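Note that one protein chain is taken out, while the other chains of the complex remain in position.
Here the chain labels run A, B and C in written order, and each chain numbers its own residues starting at 1.
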Amino acid sequence: MSKVITTKKRTSKPAILDEYTNQEISIQAEDFSLADEVTLLEKDNLTDGAVVTFTGRVRNNNNGNNVTSLTLEHYPGMTEKSLAKIINQAKKQWQIGRVKVIHRIGELHIGDQIVFVGVTSKHRQDAFSANEFIMDYLKVKAPFWKKEQIVDAGKTSENWLDAKSSDTDKADLWS
Amino acid sequence: MSKVITTKKRTSKPAILDEYTNQEISIQAEDFSLADEVTLLEKDNLTDGAVVTFTGRVRNNNNGNNVTSLTLEHYPGMTEKSLAKIINQAKKQWQIGRVKVIHRIGELHIGDQIVFVGVTSKHRQDAFSANEFIMDYLKVKAPFWKKEQIVDAGKTSENWLDAKSSDTDKADLWS
Amino acid sequence: MIKIVFFAALREQLDCAELSLSADKAKTVNDIKLLLSDKSAQWQQIFSNASLLAAVNHDMVAGDHLVKSGDEVAFFPPVTGG
Partner (left out) sequence: MIKIVFFAALREQLDCAELSLSADKAKTVNDIKLLLSDKSAQWQQIFSNASLLAAVNHDMVAGDHLVKSGDEVAFFPPVTGG
């Protein structure tokens, strides 16, 4: 007990904040434009004939509950570091050109975009595999947490989503 | 020999022209907008949280040749029928929501979009697999042919692309 | 009558996009190939190419597929779209 010196709500920035000027990763509250992202992936890029995108959106029927909104929390610094690692792993495993990963944070509503992964490659299989790999690893490695706001019989409640073992199983298939 | 009655350049429409009012398939000379297509796939579709797109473009370095443009020929009627079959196969194998396949025909230049496949699903794996399956089968089953216009040492030539055995091998992996 | 159509490199090699055949002497797609091969040495060589594909009424078929009057039979090289 004596070793626990202070206990407080977080107010300051984490002491260790990895700086990522990496243009491949963006953690943001704002919405994004699929068209703009693909335009950037393709701009002055005449060697990559294949572009694969994944977009994840807030559904209205997660686990049968009537979800009205989601709040996305993340661990600043670690999020960027873990995504950078995942992207580097993908680049080692497949011949890919450009990559972009966007993940939104904060309050999101039904139909809102949550996550975008875009990958270009000379070869379509590499673009497909790398994109799916990045999503699978993001799901189990990147420190994001979703809290659902649910309306059930006129009553509003909140709860943190449970992680799915199916996500862990799917990520394990790559290794 | 006597059975060959007429030999002519094609002037009339094929006698058998399957009519596809199918909104899932479009064979067109005009360019398409990725953003518009994804907007349509997502419109009033709040149950499918995952959207995967593939876009194929004309590269500048096919087989090491200096390609300046491509001409895309197709077999009207059969093209639509074969794509409809491929989409139906995908719908049987995976739980997917909406599908759109666009393939351009005619003359295309470096950087131009050739093909688009968009798939929505409740589950990202189904969207990824169905999209890749559709592209793999399109590559070996849909009656399109590419002719390259090449500039080599100032000399322009044309040649029909050879089919790749790697495409056949990849499609065979699904069966 | 059976309508025969050719596409892409095959159409250019034959310098022919479409022709008609009476249905009475051709029972299968392979029969049609043999009839077309009779046209000339060049056609014979072209139709001996094992990689040529065939479709009847817009469905890809094997050589033993039966044909009848009114059918549209297509021959073409392996496809290269996408």
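In this text, a contact is a pair of C-beta atoms (placed from the backbone, for glycine too) under 8 Å apart; a residue touches a chain by one contact, two chains touch by 3 or more.
Quantities reported herein were computed from a predicted structural model and do not represent experimental measurements.
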item	value
Touch partners, limited to displayed chains, of the chain removed from view	A
Hidden-chain contact residue, picked from the options A:Arg59, A:Arg124 or A:Lys146	A:Lys146
Residue of A:Val67, A:Ile87 or A:Leu138 in touch with the missing chain, whole complex considered	A:Leu138
Contact with the hidden chain (one of A:Met78, A:Ile110 or A:Ile150)	A:Met78
Touching residues on chain A - with respect to the absent chain	1, 3-10, 12, 14-16, 18, 56, 72-75, 77-78, 81-82, 103, 114-115, 135, 138-147, 160-163
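Just so we're on the same page, only the chains that are shown with their structure count from here on.
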item	value
Averaged-CA centre spacing for the pair chain C and chain B, given as whole angstrom	23
Separation of mean Cα positions, chain C and chain A [Å, integer]	52
Centroid distance [mean C-alpha coordinates] between chain B and chain A, Å	30
Junction residues of chain C - those touching two or more other chains	none
